[in-house]
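Read the structure below first, then the notes.
Left out: one protein chain. Kept in place: all the others.
Entry: subunit A
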Amino acid sequence: MLEIKTAKTRRGKRELEKRAPKLVESGKKTLILHGTKTSGVLNAVLTQIYQLKKESAVKYSRKNENIKPFESGGETSLEFFSLKTDCSIFVYGSHSKKRPDNLVIGRTYDHHIYDLVEVGVENFKPMESFTYDKKIAPKEGSKPLIAFIGEGFENVEELKHLKEVLLDLLRGEVVENLNLAGVDRAYVCSAVSPNRVFFTHCALRLKKSGTIVPRMELVEIGPSMDLVIRRHRLPNDGLRKEAMKISREKPKKKEKNVKKDVLQGKIGNIYVPDQKIGEMALPNKSKGVKRERREAKRKNQGDEHSKRRKEDA
């Protein structure tokens, strides 16, 4: 026997529709969480990543005992969290003797682990340690420019993978229209050695150059850190093929109040709001329109009527 279960409230229904698979996806949410043990450095790293991605991230602050992304069976609760928060990128921090200041960045497809990259954090410099003019501080949720430097990102397989994951993590929402005034931050990732990436976050200062294109100046505002590659796991080919699918057709937007007629062609309804003539203020009140006058006139008329009646009697 099956029972049809539907959302009980309109709001709940909307929430479910938001989570439904879409033809064109706009951006991924990030889940930030940590294992049983984290170091002070890692705590700072996780909170600052959360601050960078505040508009599209969920941060868990409790310890998670049974999350071990690379081990089989250790991903179940991670996948559940991904389903619960509707996040498809996760940043998992853990700290152990074997792997100090460990950061696992991974992606999910259909709320199942897609790929994983494990990096160690070294030389971490938090945001607070940088001094700069607060006027140029980037606004929350602005679309960043991302620069990858170094041949390592092309030659070394781990770094190539890390580049893709970092791009997915940092790029934010996919947009069609961009406001140039909102371009105010940049991430710079450089592959300084075959297993090490220097990552930093910069604000942009636009200077006049005499042409339309301003001269860009990078001001380091942090956080900055070295990411040392540890383990990584690529998706298997079948899954990758499945996840890379894109639809040819574009989602149709419902056209409201427009009809098409064979003879007349396109007919549109235009809504004109009520003009509210009654409430309109008159430019000047002439004597005749004044209320006292009108009332006096009416009174006089009444008197005349009574007089007439008396005369009749």
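Here is the rule we use: contacts are C-beta pairs under 8 Å (C-beta built on N, C-alpha and C of every residue); 3 or more make two chains touch, one makes a residue touch a chain; residues count from 1.
Here is the rule we use: contacts and distances are computed from a predicted model.
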Can you tell which of "Ribosome biogenesis regulatory protein", "TITAN-like protein", "Ubiquitin-conjugating enzyme E2 2" or "Superoxide dismutase" UniProt lists for the chain that's not drawn?
"Ribosome biogenesis regulatory protein"
Since one chain isn't shown, list which residues of subunit A touch it in the complete complex.
1-7, 12-13, 16-17, 19-23, 25, 28, 88, 107-111, 114, 123, 143-151, 153-154, 163-164, 167-168, 171, 174-183, 186, 188, 190-193, 196, 198, 200, 202, 204, 212-218, 220, 224, 235, 240, 242-247
